[in-house]
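What you see is the complex with one protein chain gone and the rest in place.
And now, chain A:
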Amino acid sequence: MAEPLLRLEGIGKSFGPVTVLEGITLDIAQGEVLGVLGENGAGKSTLLKIISGIYTPSTGRILIDGQPFAALDPIGARRLGIAMIPQEFNLVASLKVYENVFLGQELRRGGFLDHARMREQTRKLLDSLEVHLDPNQTIERLSVAQKQMVEVARVLVNDARIVILDEPTTVLTSHETAVLFRVVKALVARGVTVLFISHKLKEVRELCDRLLILRDGQLVEHCAVAGMNEEAMARKMVGRELSRIFPDKPEAPVTRGTPALEVRGLCLTNVLHDIDFAVHRGEVLGLAGLVGAGRTEIAETLMGLRRRSAGEILVDGEPVAFTSPRQAHARGLAYLSEDRQGKGLQLSFNVMQNVTDLSLARYVRGLIRHGQERRRAEEYQARLSIKAAHLTAPVGLLSGGNQQKVYFAKLLDIEPEILLLDEPTRGIDISAKQQIYRLIRELTAQGKAVVVISSELEEIIGLADRTLVIRQGRVAATLEGDDINEECIMLYAAGAWEAGTEPATAHEPSQGARP
């Protein structure tokens, strides 16, 4: 075998007394696509951050083209052709799209910035990614999916030899994911090496040549992907047999009586048009659609975060007019945002403080009862298996998946009656996903109503009793039973079918038992 492009020798990393990685030794060849798998907190992001020079390894060394690098820094790494899309966005919110794409590598003409050329190149890059986005937009106005595509464009700008993708698809719908994969495959064809972290095993199987599986910071498997199915990957990853991912749906979902939440003719200027739907207690309603279809906006309007321009919202049959999430919480609504770091968690707060962020009033008898807060956080830690060294450590230091679990705990702690979950399993590993799905079913079994917004079709198919397909701010279709399948959802979401005009084909039953 030829000299490997990248060689890791006994890489280890500790933060204080906490060892996160240990003795990782591995060769990566040029043009290889390496999938990195592991449960939340296994050390995947940490390993890739070491390769891209963000962290310095505590032990071991990295060789690139046979050349050892003891202390790689981000700038040095970029000079060597290593580019990374981090798990959490790393964009300057107040700057424009093109400024972010060229941040730190601005094009100049004479001594001045060449705005025109940067804008033009950004436009080309975005076009190649099939993202229709004005390079002059500021980042803060973009949806998370758009931000993600900007991150992708940023990597494409420099001619990288090694491209690192840390869960790039968690916020993308299947369409954008397909585009991204096409771009990645084109890169690989040019001889670029790709390191790819994902909790979506199907993607890993589709894209990757080889597989690296980490468990508790140790390398447990480094093998070819060929011949491995998703079950085998999952088994290797969690170290035990996994049963079915999705719990059974109830035989006959209750759709009679007063709905827990009903929306009539909801409008939001220029975004939502005439949205009608109802969710009953004991039911999971899926909201499917392409990115930008307006699903997040529906949830935010329900929570009183956006002012609706028309329409009615009824909770348990009573009209409500929330002007702040606080009122919505009081009526039993709770919203899990897709933007965990921007809207969900206080990263500098510790686990306890985040868990009680919404429910703090319950812990106050004159003064906050810190002991009770701690006990509650410990309960959630056990129940959701949150991996955290200390409950007093800032949540920002937890791995992405564990942050998501803390966010979930924060919601659960106000015992909501109606849950609006926007990408609830974003960045969560497969066994934790299974746990979350069970939890959602437990909640509906207790008579709560759940709305799941998800870009993962499998999740919608496996979980939802009924599904609304949203397209350009309108309800394109309401699907039930076996009609909730990939084909139907995609065709309605893309606008190929209009409600009522679809051909009456019998769809093969697709139960969500797929792993």
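Here, contacts are C-beta pairs under 8 Å (C-beta built on N, C-alpha and C of every residue); 3 or more make two chains touch, one makes a residue touch a chain; residues count from 1.
The working rule: contacts and distances are computed from a predicted model.
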Which protein name, taken from UniProt, belongs to the chain you can't see among "Sarcosine oxidase subunit delta", "Cysteine desulfurase", "Formate acetyltransferase activating enzyme" or "ABC transporter permease"? "ABC transporter permease"
Of the listed residues A:His329, A:Lys405, A:Lys448 or A:Arg466, which contacts the missing chain in the full complex? A:His329
Which residue of A:Gly16, A:Gly111 or A:Gly257 touches the chain not shown here: A:Gly16
In the whole complex, not just what's shown, which of A:Lys236, A:Lys343 or A:Arg374 touches the removed chain? A:Lys343
Interface with the unshown chain - residue positions in chain A: 15-18, 305, 324-329, 335, 337, 342-349, 353, 357-358, 360-361, 364, 367-368, 370, 389-390, 392-394, 397
